[in-house]
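Please read through the structure below; I'll follow up with questions.
With one protein chain held back, the other chains of the complex are shown just where they sit.
Then we have chain A:
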Amino acid sequence: MSSGDDPSPDATQPPATDETGPVEPTTGSESLLLTYAAPFLGVLLIAAGLPLAIVGGYVVIQDSVGLCGDPSITATPVDEYDGAPETVEELPASELSPAERRALEEAIDSPLREGTVDGDLANRAALLEGAIVEYEGNRYYVQITSQNSCLDVEPLLFPIGAIAILVGIAGVLTPPIYRKMAGFEERMRRDRTD
């Protein structure tokens, strides 16, 4: 964008400025209610509708897409902590549930050291605190990093939010819609007069 690309004047539009300076943005004949108040109300509706729709919509999809309920754990080799603090609980690998074991293996293999517990979390309390697990000769500090809890709100929030957004968009578009309406009725009236 540069002033080097001088635009050609468009005679179909009103001038933004005249010899005396800028043309005022809002003329006296204009409805302030429809030009500013209605769009403002519209934006408020959109801004309120977005969280409603997001939360309501998420509830609908979270189960079907499997977005909740399975906690994720990390497994970090204890060596990286320069020796484990004595206060950290030791958890024998034999006490891990099959799901926990799978998650531990997944975390050990993962470049991000993360795994998802897809099933019974028998040692929830210990893993929430963080525990040292010796597995296949190596010691890991294993901890739940996210519980991935399920959201519990009314799914009806989704349609309410969606309606609020739609009505809000209509509110934001009120000034141009009003102008179109005015033009439309003007044409109709002119046609009838002719």
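Here is the rule we go by: a residue touches a chain if its C-beta (ideal position, glycine included) is under 8 Å from a C-beta of that chain, and two chains touch if they have at least 3 such contacts; residues count from 1.
FYI, contacts and distances are computed from a predicted model.
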From "2-oxoglutarate synthase subunit KorA", "Dipeptide/oligopeptide ABC transporter permease 2", "Cytochrome C oxidase subunit I" or "NADH-quinone oxidoreductase subunit H", the hidden chain's UniProt protein name: "Cytochrome C oxidase subunit I"
Of A:A107, A:L127, A:V142 or A:L157, the one touching the omitted chain in the full complex: A:L157
Chain A residues that touch the omitted chain in the full complex: 1-3, 5-27, 29-30, 35-36, 39-40, 43-44, 46-48, 50-51, 54-55, 58, 62, 67-68, 72, 80, 110-112, 145-151, 153-154, 156-157, 159-160, 163-164, 167, 175, 178-179, 181-186, 188-189, 191-193
